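Apart from one protein chain that is not included, each protein chain of the complex appears where it belongs.
For reference, chains read A and B in written order, and residue numbers begin at 1 within each chain.
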Amino acid sequence: MVDTQTVLVWILLGFLITCAVASMITKNLLTTVLIFMSYSLVMTIIWIVLESPDLAGTEAAVGAGVTTILFFITLKKIGALHTNKKGKKKKLKEGEENE
Amino acid sequence: MGLFTDHYYEIAAVVLFGIGFMGLLLHNNLIKKIVGLNIMDTAVYLLLAQRGMVFGRVAPILGDNLTPSAEQYINPIPAGLVLTGIVVSVSVSAFSLALTHRLYKKYHTLNLDEILLKSKKEKENKEKAVTH
Partner (left out) sequence: MSEKHESHETSETEYKGSKNPFVAWVNADPTPEEAPWTEEKLEALRAGETYVREEKPVITEEERARRFNKVYKPLAVVLCCAFIALLVFVCLYTPPFGATDVPTNNEVSFKYIEDGLADTGATNVVAGMILDYRAFDTLGESSVLFTAVMSVMILLRKDRDGSLVNDPAEDAALAKEEKISVQHRDVILRTMAGIISPFVILFGIYVVLNGHISPGGGFSGGAIIGAGLILISQGFGSAKTKKFFNFKVFTIITSCSLLSYAALKCYSFYTGSHHIETGIPHGIPGAILSSGFILPLNIFVGLIVACTMFGFYSLFTKGEI
């Protein structure tokens, strides 16, 4: 017999694995980082289920907050946030020439 | 069936570790490698933290209970260890992102193979310039 909390944990863990796989196989770097952020948020819920509220607070602030911001800034600096219609990465040099 | 009723956290942690490891090994893109490393980190934390959990016990925040007994609270040691790990992992990823930024500035690509080729060529050119 399985209780409801176990089923909830199964769903959460399944979501975690799906997020990990999706963030590894997507082509777009921005999508990768966004999926990784949702992965961190689900991890926060799992820390609550595992009775570790200290970890949940830290993971929410650090994993979903600061790490994602650092990833975004790096992507912006290397010009991967500007995508053209085909969804391909536009190179920094080409962008400068177009302007 | 014991796999999914007794060991589901461990299985999930091991699978996540494998996914992160696979990403770290197979992707050429440096950003994806760093994301893979972060996934591996969290997998290890999950494996550590689930060991301290006991059904029916609560988090070790005592509150008004001034005579605590070990039967009421879960193990605080994994939580302390993982707390350390999370903060270290953010500094590791910040450092590797800074390295990535510098590499992109120099070689204008994120592909590790191309970076290696370009740096080898650069080295050869330098040696040629020295010998001539």
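Throughout what follows, contacts are C-beta pairs under 8 Å (C-beta built on N, C-alpha and C of every residue); 3 or more make two chains touch, one makes a residue touch a chain.
As the structure is a computational prediction, the values presented were derived from the model and not from experiment.
Enquirer: Since one chain has been left out of the picture, which residues of chain B touch it in the full complex?
Expert: Listed in rising order, the touching residues are 2-3, 6-11, 14-15, 17-18, 21-22, 25-26, 50-55, 59-64, 66, 68-70, 73, 75-80, 83-84, 86-88, 91-92, 94-95, 97-99, 101-102, 105, 113, 116-117, 120-121.
Enquirer: Applying the definition given at the start, please give the residues of chain A touching the unseen chain.
Expert: 53-54, 56-58, 60-62, 65-66, 69-70, 73-74, 77, 96
Note that only the chains that are shown with their structure count from here on.
Enquirer: Nearest whole angstrom, what separates the Cα centre of chain A from the Cα centre of chain B?
Expert: Averaging C-alpha atoms per chain gives centres 13 Å apart.
Enquirer: In the complex, go through chain A and note every residue touching chain B.
Expert: 2, 6, 9-10, 13, 16-17, 20-21, 23-24, 29, 32-33, 36, 39-40, 43, 46-47, 50-55, 58-59, 62-63, 66-67, 70-71, 74-75, 77-78, 80, 91-93
Enquirer: Given the complex with chain A, which residues does chain B contribute to the contact?
Expert: Those residues of chain B that touch chain A are 4-5, 8-9, 12, 15-16, 19-20, 22-23, 27, 29, 31-32, 34-36, 38-39, 42, 45-46, 49-50, 52-53, 57-59, 61, 74, 78-79, 82-83, 86-87, 90, 93-94, 97, 100-101, 104, 108, 110.
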